[in-house]
Every structure is written in structure tokens, then in C-alpha cells.
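Our next item is chain A:
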Amino acid sequence: MSIIDYLLIAVIIILGILALRYMSRQRNGCQGCQHCQYYDGCNIKRKREDDQ
Partner candidate 1 sequence: MTLDQLEIGKKSKIIAVHGQGSLRDRLLDMGLTPRTEVIIRKTAPLGDPIELTLRGYQLTLRLEDAKNIEIEDAS
Partner candidate 2 sequence: MIFALVGNQNSGKTTLFNQLTGSNQHVGNFPGVTVESKTGEIRGHKGVSVVDLPGIYSLSPYTSEEIVTRDFVMKQHPDGIINIVDATNIERNLYLSIQLIELNIPMVIALNMMDEIRSNAGSIDIALMQKELGVPIVPISASKNEGITELINVAVKTVETRQYPKRQDFCTGAPHRTIHAISHMIEDHAELIRIPPKFVATKIIEGDQPLLKALQLTETEIISIENSIKEMENSLQTDRKAAIADMRYLFIDRLCSETVVKPLESKQHIRTEKIDRILTNKYLAIPIFLIMMGIIFWLTFGVIGGFLSDLLGNAITGFSDIVKSGLEAVRVNAVMVSLIIDGVFAGVGSVLTFIPTIVVLFFFLSLMEDSGYIARVAFVMDKLLRKIGLSGRSFVPMLIGFGCTVPAIMATRTLPSERDRKITIFLTPFMSCSAKLPIYGMFTLAFFPNHRVWVMLFLYLLGILLAIISGLIFTKTVYRGNPAPFIMELPNYRLPSVKSVALLLWDKAKDFLTRAFTVIFIASLIIWVLQTFDLRFNVVAGSAESMLAGIGRFIAPVFQPLGFSDWKASTALITGFMAKEAVISTLAVLTGTNSSNLPQALGQIFTPLAALSYLVFTLIYSPCVAAISTIRREMHSSIAALGVVLFQTAAAWLAAFVVYRLGLLLI
């Protein structure tokens, strides 16, 4: 195994983790992330503000 093999393995593992992360986000739906571009109009934000 040369260095390029290890690099490729690393790339594939990172891609796999990214894909899994994306899938879990899709499954759990919108979480009201504060950095989301729709946060201004987000219902979860309003709920948070209402609770305060």
C-alpha cells in the first residue's frame, strides 16, 4: 500500500461519513439550525422566541 492508497481510503471514508450525515439530516427533518438560510422565517425560531 502506498501513500496514495491511504489517501484514497481516507477520501472514501470521508465521503461515506458525509453521506451518512446527510441521510440522517434528511430523516430527522428541519431542526431549526441557526445558520440555516431560512432561519429568519423558521417556525422553530418563533417557537423558541415564544418560549422565552
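What we mean here is this: a residue touches a chain if its C-beta (ideal position, glycine included) is under 8 Å from a C-beta of that chain, and two chains touch if they have at least 3 such contacts; residues count from 1.
The set was built so that all candidates are chains of the complex that A comes from, given by their letters.
What you see is a predicted model, and the numbers here were worked out from it, not measured in a lab.
> Counting any copy, say which of 1 or 2 touches chain A in this complex.
2
> Can you list the chain A residues touching candidate 2 in their complex?
Checking each residue of chain A against candidate 2 gives 1-2, 4-5, 8-9, 12, 15-16, 19-20, 22-23, 26, 29-30, 38, 40-44, 46-47.
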